[in-house]
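Just one protein chain is left out here, and the rest sit where they should.
Letters A and B mark the chains as written, and numbering starts fresh at 1 in each.
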Amino acid sequence: MIAKVEGLTKTFGGVRAVDGVSFTLEDRKIYGLLGRNGAGKTTLMQLMTAQQFPTSGTVEVFGASPYENRRVLRQICFVKESQAYVRNARIRDVLEFSSLVFPRWDRRYAEELLDAFRLPKERKMKQLSRGMTSAVGIVVGLASRAPLTIFDEPYLGLDAASRGLFYDLLLKDYLEHPRTFVLSTHLIDEVNRLLEHILVIDRGRLILDDNADSVRGRAFSVSGPADRVASFVSGRTIVRDERLGSLRTAVIPETPDERARTRAAELGLELKPVPMQELIVHLTQPSPAEGGKRP
Amino acid sequence: MNPIRAMVRMHLIDGKPAFVIFWVLLMALYVLSFFLVRFADGSVQFSGPPAIYIFLLTLSIVSVRETLPFALGLGQRRTDFWLATVLYHAGAAAASAVLLTVLARLEPWILERTGLSVSFFAWQPLGGQPVHLEWLFHFGTIAVLMAGGFFVSAVYWRFGLYGLIGLGAAGIFAIVLLRLTGSSGALGELLNRLGAVTGTALVYLALLALFSALSFLLLRRVTVR
Partner (left out) sequence: MNPLIDGDKPIFVQIAERIEDDILTGRLPEESQVPSTNQFASFYRINPATAAKGVNLLVDEGILYKKRGIGMFVAPGAREKVLRKRKMQFFRQYVLAMLQEAEKLGISEEELVLMIRKGKDGAEG
């Protein structure tokens, strides 16, 4: 266990940006910190890196509070979309700074990454486009080799190809030099397959903390002719129900077992898992009643 | 693996263009003043040092503006940032003081050659002082000003714009209070008793310590969005 957060709360004015959050982070896992914009993800990460102070609750990273603790802080690299840079500094100055500040910094890897993202070393930070600035952040995060590396929506302004490049580079480095990554994003489907564990934040609260594969299997949809679907779903809980003409799709919040599969096949219905994005969106909707049938 | 060195470097990178522009301008003005004196037939007394003082004061207020969010954003300790900034300010003060002293020594030589009365860098009260004291005076003044600037900057980062307004109000209030109670007279007496050099040095040290300590304390609770 490399991080432990307990009862963490942060209030701004009257608003609870982070509300009683508790979880742990293990070593060498890729975590997804998911949730809508404004759900409290960034604040949570700032609290974990001593960039914000908790209103109540505790944060422990690598065994101690990160506040003013160099031993802890130098093992964390937190890259965020709003990272400020000294405008007159050049890209190579930022890398030089990083090399002095992250004990495991890999110079050669950083150079390779600069090439991969086509970043000109001598360009000043103030002359960079938004996408290039994001790319610099990614280079810093990856080359830091920090045991806890956090990316907070690090791809603003990056086109789809560059984002894909980022995911590939991340996975590649994770396989060769495993460490803990936390990816915070609302682009769930893009990062979905990279994740081992999911944390979902909604309105400051942690509403899901589970292994990714378990979450992926947590609900299934059954579709086909409406009358057949009706007979399949009788007696079961449904969380979503859609009709199109004589076809109906119902979403059931369970893992489909052999019986369910056989029954579906007998009825000639199609059974599919529910994509992560949809699950999360459903979880973070303002819901009518809990787990009940939706009209 | 040296975060303080990394932050000092960033400060230098941040401040370099301003330094260069300022000194170029100042030197241009200096040269200009020779021509002015020539044609206007007057004399120039002591404009250099105050300009540098004000410049460095401004720099100290502004120098935290970009480096602080950058450093904190990349996980640096506030204590380390404070140290790096103090070192940066001290270095700027020392180097500027050297420049000022050297230029002040050069001036008489130039005056002899051109016969013009331009006293840009030399300052009467300092006139007869030995080199090291002249340097020390410049260094001390700049250091105190920069520490003050750092303090103002720290107030802004800790309390925002309202903090600055509050500080301004407190400052005005303090000055009014001093005037009313005639305490400023007491300061003059103290200086007289201790002697100009020792007195000034003590006052400077006290201010330095005060501003630095306050900056440190304020910085400890700073957060960056």
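We take it that a residue touches a chain if its C-beta (ideal position, glycine included) is under 8 Å from a C-beta of that chain, and two chains touch if they have at least 3 such contacts.
Keep in mind the model is a prediction, meaning the values are calculated, not measured.
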item	value
Omitted chain - touching chains that are shown	A
Sole residue of A:Ala212, A:Val239, A:Ile252 or A:Ile280 that reaches the chain not shown, by the stated touch rule	A:Ala212
Full-complex contact with the absent chain, from A:Gly14, A:Gly245 or A:Gly268	A:Gly268
Among A:Leu194, A:Leu208, A:Ala226 or A:Leu283, residue touching the chain not depicted	A:Leu194
Interface with the unshown chain - residue positions in chain A	29-30, 167-168, 171-172, 175, 189, 192-196, 212-213, 216-217, 261-262, 265-268, 272-275
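Here, only the chains that are shown with their structure count from here on.
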item	value
Intercentroid distance (Cα basis), chain B paired with chain A, Å	47
Complex contacts: residues of chain A adjacent to chain B	46, 49-53, 68-70, 73-74, 76-78, 80, 82-89, 93, 96-98, 100-101, 103, 140
Of all residues in chain B, those that touch chain A in their complex	1-3, 5-7, 9-10, 13-14, 16-17, 66-67, 69-70, 72-80, 220-221, 223-225
